[in-house]
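Note that this complex is displayed minus one protein chain, with the remaining chains in position.
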Amino acid sequence: MTPNRISPTALVLLLGLLSPMAAAQEASSAEGQENRPLAVLAGKVITCAGEPIVDGVVLVRGGKIEAVGPQTEVEIPEGYEVIDCGDKFLMPGLVEVHCHVGGSGDLNEMVYQTNPDLRVLDQVIPHNDALQVAVAGGVTTVCYIPGSGTNMGGFGAILKTGPGELEDVLVRFPGVLKIAQWGNPERRDGTLGSGRMGMNWIIRDQLEEGRAYVRAWDDYESGKSSERPEIDLRLEMFKPLFRREIPVLVHTQGYQGIQATLEMLHDAMDLRIVIGHGTFEGYLISDEVIRRNVPVIAGPRGFRFDPDDGQIHGIVAEYDRRGVEWLGVNTDSPVIPQEELSFQATMAVRYGWNEEEAIRGITIEPARALMIEDRVGSIEVGKDADLVICTGSIIDPRNYVTQVIIDGKVVYDIAKDRRRF
Amino acid sequence: MKPNDLLRLLALLAALAAAMFPSPAPAQEDSGGEASSEPKPDEARPDGEESDEKTPGPILAIVGADIETVTQGTIRRGTILVRDGTILEVGQSIEVPEGAEVIDASGKVVTPGFVAVDMNGVGVGAAARSRGGGGSSNSVADALDPFDRNMKLCLGVGITSGAVRIGGASGARFLFQPGPGSEDEGPVSLTVDDLIGLLADGQLDDETFDHLLAHAEGREDDGHGPLGLFAGDGSGLVSPFDSRFFGEQDRQGTCAHCAATVMEILPEPLAPPSPTRPRPDDYCVIKLTWGDLDGMLAAEQPFYSLSSSSLTGPFNVFSWRENLKKARDYLEELEQYEADKEAGKKDIKEPRKPVDDGLIKLVKKEIPLRTQASSAEQIRSMIALARELDYRLVLDGAIEAWVVAEELGKAGVPVVITPRDRRRSDPGREDSTGSSIETPGILQQAAVPFAIAPLGSSVSLVGLAGRDLTSLPLEAAFAVRGGADEATALAALTIVPARILGLEDRIGSIEKGKDADLLILDGPPLDYRTYVETAIVNGKVRYRRAEDRVYPVFDRDAR
């Protein structure tokens, strides 16, 4: 991973020589306003990009991961602040695809049945109370999305959970489009378009309008057409969506719901999609999910009680058993408190998933689903330095997070802060 | 003074001292169940009694497991012998008698069955809800349901006994606004008995029934507060929409889900200041003896349960004091009456019981008061009240217990906590308000006995994992996360709740003579991957994971 190799003794010497004074100088001179570069040492480094590293070290500089490897192989440059976590576990910050606690609570603005012009960006509250506790649960990135009160709730934003101004914490906007196809938005009160057929027609109709708009712009920008289309703010955010730069986070559940999602949003509309619930008997359609290589980031329900066999079935375990690999869990916070993302994985393992996959399912898999895997989700050189130090495997609820680093800054440390979770 | 006189004086003094300071310690010790190595010497021993009655039953032997006794440490590769529902022997070098049925539990862990301090709706039929209401003679002993599926779900995570609320909704009335097609135009009033009838008829499903009762019982944790309040009957009716009596939420009238208005008939019209009678929630303790009525009902009224609101505010506290005083006066009068009767006096009248039986038991310290106190302030005032009025106390939902751990420890008040319970701190007072994940560790430090309750007290199949009653052992794992030892966390699932239910001489630990409520686990009890392989209650196997298949069955090492 890194070409630098030094002997263990040299490392010890280096560590011993490191004086706070020198470190401070380094920080102020080389990094300016930025934090000092860090060297984080841990008994086990779970990178989520290959095998875990025993007695590993992660170098952090400029908010990014500079190097990662065994302590015997990675040289810690002079001036790096060393955070020695002993035999604790170091892992990438957790990634949540389905969060409603990134700001003020009014998430279901039901202006129309589809609201592609709404955006949560207008109500983000960085590092709010809920997110502060989320940090203590190891969650460093959340996709903050509108609710499922209407068929299209608006566009969500991907945020870091740490402190800062909006621009500091914003990973991407538009993050995702929220579409709700099943359950909550259904009214079925006899009003036109309140059942599943009608809802899906309305979603399709809205997307067709958006697609035509984006095509017109694409044609203009590529020179195919010389006529400059009118700017329509209501449809403007469809551009990255139809250019497949951002996905749709779909509130879809059950066999029929997921089938409609795959057929309509994936096949017909050619969109990137994330199955944002996938619960109830949804796992029965696993074959179709696998064929399209679509991520299932399941939750907040973790199990289904099947009256046919009178048994509890783990949702994720059932997808896993049928061969779905792109899997993760979500909290749908505040349905499940945001800090309990890892506990959602705990329960998935309890019901038959696998612990290693479960760790991927709260880090790199949701990051890939959100199309932010170039920045977060694993410990790899060049990625954001979002690191979590835990007393052991984060999947075991007896263990807890002791330190959290976001973008290279220590944002939570139980040695200084009151323990929050 | 002659030596003799001196001796006599000394003897007199000694007698006096003995009279003034009766030594309660040894006697108390036994009933407290503190590590009593030989509980109930002769009574519980099968051989003692059975020679006259029955021949002893067959022996069940569990061998090879690491045994977590809870009260007497861990026994590596030990043996437990069970006969006639109780533990005959436990230890490392115990011979298995010939003919005994042997369960080989090598490589497994055996613990006592877990005890739930709240086990809502498990193992009782609908009729249990109507207990005591409207003068009905319904007894919970007749309303058990040993085939309730929830029992299997509980056994599968290790719960073998627990306290079940019964009859909490008695006296509630449900007012429905009928829709088009109804014969009645005005609101239709239904009692709990009516609902039970509809349930029995199949006109009402279990879910709706539970939903309505949740209202009637005012289970605010489920978001189902009582919707209205109705005082008295006949002319003294108070409208639930009368702003003089009810808050905004009450006056909204109907539930968003079910169009019901729940009304509660108070025993007296709202006419202070005559002290109102306490209205305790009824509980019983049930053992999960699947398929068997025998031995299922372990105890009735294990504690005196009052809502926190009925002990707050000057009027309620006044009423409480008055009622306790009545109970004490009654006991005195009763004593006098008994003495008079003994003496052959005539023209004496037996005093009338002015309060319910539970209150009498409370005053006699046979059962504790169980109530809720979440803030430090509430906890302090409950401790003070219990000290002043002299009764035993158990506090539920003690979220801020970590703030007053010292006081709780000194008062010897056990608490029930849910480590994941959250309560926001007051701004600027983060160090002394709100919840703390470290509460279990702090309580352990201060020697405050605590029992664990999961986030939800009933079995839920809606699909949210690890939050209902069946997450009890996982919630204890969070106690370890919060700084408690594994042993303390295990005690919080076993012996501490057993003491809270007053059944520490029967359940909560693996000791000779105690009920054979045992779990054979496929791993350490607080490991989140651990499942119960076999659950034994009253000496019989009541659950086997591989056969009952209520939870997923897979090989944990193959995952």
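Letters A and B name the chains as they come in the text, with residue numbers starting at 1 for each one.
FYI, a residue touches a chain if its C-beta (ideal position, glycine included) is under 8 Å from a C-beta of that chain, and two chains touch if they have at least 3 such contacts.
Heads up, the rule we're going with is that contacts and distances are computed from a predicted model.
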"MtrB/PioB family decaheme-associated outer membrane protein", "ABC-2 type transport system permease protein", "Amidohydrolase 3 domain-containing protein" or "Glycosyltransferase 2-like domain-containing protein" - which is the UniProt name of the missing chain: "Amidohydrolase 3 domain-containing protein"
Selected residue (touches chain absent from view) among B:V188, B:I348 or B:A446: B:V188
Selected residue (touches chain absent from view) among A:D106, A:D309 or A:D374: A:D309
Touching the absent chain when the full complex is considered, from B:A143, B:L385 or B:I437: B:A143
Selected from B:L198, B:A446 or B:A487 as touching the chain missing from the view: B:L198
Absent chain, residues of subunit B that touch it: 125-127, 130, 136-139, 142-147, 149, 152, 176-184, 188, 190, 192-194, 196-198, 200-201, 203-204, 258-259, 291, 293
Touching residues on subunit A - with respect to the absent chain: 307-311
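Note that in this section only the chains that are shown with their structure count from here on.
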Inter-chain centre distance, subunit A versus subunit B - centres from mean C-alpha coordinates, in Å: 42
Footprint of subunit B on subunit A - complex, ascending: 129, 133, 279-280, 300-305, 309-315, 317, 335-337, 340, 343-344, 346-355, 395-400, 418-421
Subunit A partner contacts - residues on subunit B that touch it in the complex: 149, 153, 420, 422, 424, 430-431, 436-438, 461-467, 474, 477-478, 480-481, 526-529, 549-552, 554, 559
